[in-house]
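Rest of the complex left out; these chains stay put.
All chains are identified by letter, namely A, B, C and D, in their written order; residue positions are counted from 1 within each chain.
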Amino acid sequence: MTQAVLEDAPVVKPRRSRLTGGRALYIYTWVIMAWLILPVLFMIAFGFNDTPGRYNQTWEGFTFKWYGRVFDLDELTKALVVSLGVAVVSSFVAGALGTGIGYALGRFRFRGSGTLNLIMFATISSPELVMGTSLLTLFVSVGAGLGVVTITIAHIMFSISFVAIVVRARVLTLDRSIEEAAADLGANAWTTFWRITFPIILPAVGAGMMLAFALSLDDFVVTNFTAGTTTTFPLWIWGATRVGLPPQVNVMGTLIFMAGVLLAVASSIRSRPRKRS
Amino acid sequence: GVKGTGTSAPSAPAADAVAKYWAGKTSNGKVDFANWPLYMDPKQPELKKFTAATGVQVKYQEVIQEMGPWFAKVQPQLAAGQSIGYDLMVITNGVQFKQFVDSGFLAPLDHSKLPNYVANADKSYAQEAFDPGNVYTIPWTSGMTGIAYDPSKITRPITKLADLWDPAFKGKVGMYSDTQELGNFGMMALGIDPAKSTPDDWKKAAAKLKEQKSAGIVRNYYDQSYVDALGKGEVWITQAWSGDIFQKNVSDGTNFKFVIPDEGGTIWTDNFAIPITAQNPLDAIKLMDFFYEVENAATLAEYINYVCPVPAAQEQIKKDAAKASGDDKAALEAVAASPLVFPAQSDYAKLHYFRDFATVAEQQEYQSIFEPIVLA
Amino acid sequence: MSWSRRVLAPYLLVLPGGLWLLLFFVIPMVTMLSLSLQQGDIVNGYVFTGHWQTYVDAISNYRVQLVRSLIYGAITTILLIVIAFPVAYWIAFYGGRRKPTYLFLLLLPFFVSFVLRTISWRQILTDDGILLGSLKQIHLLPDNFHILGTPAAVIGGLVYNFLPFMVLPVYVALERIDPRVVEAARDLYSNPAAAFTKVILPLALPGVFAGVLMTFVPASSDYVNSAVLGSPETTMIGQVIQSQFLVSSNYPMASALSFTLMAVLLFGVFSYARVLGTEDVMKVAAR
Amino acid sequence: MSIVNEDPGDGTAQPAIELAGVHKDYLSHGEKVQAVRRLDLTIGSGEFFSLLGPSGCGKTTTMRMIAGFEEPTGGTVFLDGQDVTRVSPNKRDVNMVFQSYALFPHLNAYQNVCFGLERKKVAKKEIQRRVGEIMEIVSLNGMEKRAPREMSGGQQQRVALARALVNRPRALLLDEPLGALDLKLRQQMQVELKRIQREVGITFVYVTHDQGEALTMSDRIAVMESGRIDQLGSPREIYEKPATRFVAGFIGTSNLLDGSIDSITEGVATLSYGEGERVLVPVVGAMKTGDTVEVSIRPEKIDLSQDAPAGTGDSVLTGVVTDVVYHGTSTNYTVKTSAGPDFVVFDQNAFSAEDLAGPGDRVFLTWNCQHSYPIGV
């Protein structure tokens, strides 16, 4: 019966919802984005899990209590402090050393620049694992104990090249005549660098340092080999998984995540090109 | 190259070593204590009591999951003569125990500072092959390695080692990544006593284990994280340490079972040791001795359900049970009666000891046979 | 600025950073090479004996893991290209003013620690967890079904973790394409498909190459994904190396394995970079 | 030689391109931008047709609608009499030369030029023949293997041209093809382009904002302003008879003067200013005494002299020279007139080597009635 009724209904020409290339890609992109964010949402959600025991595995109800107790676990807090400290120090040191290299490579032609380029390329493309293990063998063979210092040394090492590349890219596009103009207007080399060059490349230096900061904060592999008994945030998490992650980890992860988001949003707002009038 | 600091000759420190080490050591009122997870009531009642009694602050961390990684982690610092951040650690007899001793990484113990130990410890521990006379270590607890399983997933009772090879549990079987724990089960499954095994036996056991692995039966090789895997349903049946499962059931309300298989389990001892570079050895040794007070040994055993090195604690637990009521009472009575906590002589008959390696070469041969099972 | 200072300037600028790289990258590599040829044990120390046998043992014992790692790395890289290209394409050509926003959204998850993200996946995918557990409860899946522990889980984790390192360089290459070049192709009788294969794809290739460089090496040498999401059947060479170092304290074997891995990967990378020119690759890498 | 239009149009043939009521609106930040407003345009076969106008007036948009990259908001585009409004670019028989050339950077010159023919599946042999031929026309023989980045701006430009021409399209659309070149090269390429167009005989639709370029190259010019055509005609018409003030100002230099008509005699209106100063304007349309008119006088039409003019048949204004600039071919004088605006006068440096006057000199400006062009009547 229904069939007949349907067939008697006036024929409406079906509007073919044709998926154009752009639309299909649009949907696809959002699916990928959803996939990317899924574990993060999961992590954030379980920071609100009212779990009683050691294992934050199944959903037990909503609570804010872990936010209140975020610093209850001394060792976790300490690990986070170590991570942040190492990240700050290594981003500054790598920022300074990388800027030196990046500026020199972008500005001058000099003997040995080829070798330097090669080494930088090697540091970027060699497996983290190998960097970590080779540093470990070095530290072991000179009898240096492992700890915060060795972690920081390692983080600076793998960050330098990234800073240098970012800075060099900026210096290469820096109009040489701007520095000449400064000299022309009576500035010596020192003044020219600090008053003109440095402020201009500062955004690149900042970007490089932020990259170094992020690389350091997130690093697990190299840190794992150079840490000894010192624990960083990722290492603590790694160790904690053996027995179950406390919800505080989710809370801290969420807070770091939010800080990163805020930082990125703020910097993108600041760097938005101002309108020409 | 890497310079080891130890001598290849086993233990036996110079006569005046103890005096030399302890000379001039003072108490600093704090102690950093590294232990395994599931080895103390999370509320740490004994430590609180210790602090209240002595004023010494204890920082307790469950950072040891397996002996290999622990040794590898602290070795560079100890070799460099640096503090590892811990004054006290709990290490198992086995390959790395010997490495610690041979490398000279452990402080010799001054037994005059261990009156409770001298008074209350089971005397047989002083005869253990890995540290005769308790020169460097005294026991924390002993324990057995057996099989744990989830009865909600496996309905038939598990009784044999062969159950770990049962294709019915394909992808749901957990084994230890520690080569000795793993190798022991391989050998016992073939009826070999690990303590008296030969390299030939090792190869046979390795083959048996490889068979288990290549059939896809083994889900993974675990360190302490096997408990988590069992809890998540990742494994249904697994090698397990005796007290862990009891604690897991208590804290998470699970209902897992632990059995010593018919063919036998293994017995091992986890030991207190003071790393040679410890900052607060005096406080550490004080804490060690504290656990040999009968009441403290009793409460610890009541919670962790591992073999208690203080025989007198059994009576103490019975006394505690008498004071308690209801479920608690039953539980405490069960602990006092448990062969896992106070094994009788007959129970020991069913248990096998770990193989002691006389030479480095022997130990390396063992490793090279079993390592590839875990890694390759 | 005096003449001599002008000549010295680049060296002075490069010195501290260069020294750092020398001390903590080049020398460790050499040390590791030497260690791989030493013999001994952790207690009694090691001596250099030029013992090549370690390499032979390393390769014969762990050949399977090495090859597996390269295969996982390759599969990961190929999947990354397939997954990342359309995303990068859509952002580059349809993103309009919002391009930075979309890129930012793509990078968002990476503010969360690598380890934490991977563990989060483990929790999502765990056998009786939120996903599989529910499906098992309604009997849509057999009781012993699992994703964790399978090669799919490990490769999935690798793909997930390295996705931005493919999207970004491909995006950069696509973004640089003058849209008028695409229009020119259309103008010259290309239908959309021909415009894509004849113009867009070839022009995006350098970006794809850079993406391959930035994902193949870390994916092949990774051990976290396999350790967290894998099983004995998925053991990768990174796990073996990490375990030789951090479990067995077998430094010569670990070094020999590291060096073998690095040699294999760097050989690939350098011959690859030769074709492309390191400059180009580094430029893209800098984004 | 004509390599296209093998059946040559006989003049009565239908127009190559026709736009009928074409308009295009964009949405920009939610606001409607009328880029092109109801354009009607017919471009003949073989014509060199220029679209001239300031930035943003809609030239590119118009071109892109012809090429098929934009769909008009309304109206119809005809190519060869066929409605192609909704036909995609790859199916239109016109080709475009982009301002930035838009060469395929991954292909060499030869491969770039082949591209269209290959898409059309022309036989290999035939492709070779035609590409060879066109490379000769644009003088690029021997450059076939070069990548675009290995060529100079002018050479790239010619590759772009060849790439389009080789397809023998019905029309070639060129969007500021010389915009990126420097002065010298630009002049050289203008000559070259014109030669090529003559040689191949294809309709050229040419966009530029350079009036000099449009004047020298085009058969017809459409001057556009904010989406509309202000005037359409031959270069001479546009230059000498600007329809609007905008056209007068945009094309070359113009002296513009307002005035009211004092009298009209024999088709000539007289505008009086000071003593003995008057401007004569031919009467156009319904001009009558008392009307205010705006008159455009081109600087090269004006005669500058320090002596009072003898005859009375011409326009006369007086003023003081404020600036004299030597330009080589001519000398330019700026004269502050009593009538009001500053006048610019060009004097070709033909015979005299000396200037006609110096700054501060009082001068008379005279010009023939026919060169006073009343605007917008």
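The definition used in the following text is that contacts are C-beta pairs under 8 Å (C-beta built on N, C-alpha and C of every residue); 3 or more make two chains touch, one makes a residue touch a chain.
Bear in mind that the values here come from a model prediction, so they are computed numbers and not experimental data.
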item: Composition of the entire complex, counting every copy that the file contains; value: A x1, B x1, C x1, D x2
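One rule holds for everything that comes next: only the chains that are shown with their structure count from here on.
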item: Chains touching both chain B and chain D; value: C
item: Computed distance of Cα centres, chain C from chain B, in Å; value: 39
item: Rounded Å distance between chain A and chain C, as computed from the means of their C-alpha atoms; value: 15
item: For chain A, residues contacting two or more additional chains; value: 57, 136-137, 140-141, 241
item: Residue numbers of chain D (touch at least two other chains); value: none
item: Topology of the chain contact graph, where touching chains are joined (line, ring, star, complete, other); value: other
item: Chain C to chain D touching residues, read off their complex; value: 178, 180-181, 183-191, 194, 198-199, 202-203
item: Chain C partner contacts - residues on chain D that touch it in the complex; value: 67-69, 88-91, 95-96, 98, 100, 102-106, 115-116, 119-120, 163-164, 167
item: Touching residues on chain C, where the partner in the complex is chain B; value: 34-35, 38, 40-48, 61-62, 64-65, 126-129, 133, 143-144, 146, 148-149, 230-233, 235, 239-240, 243-251
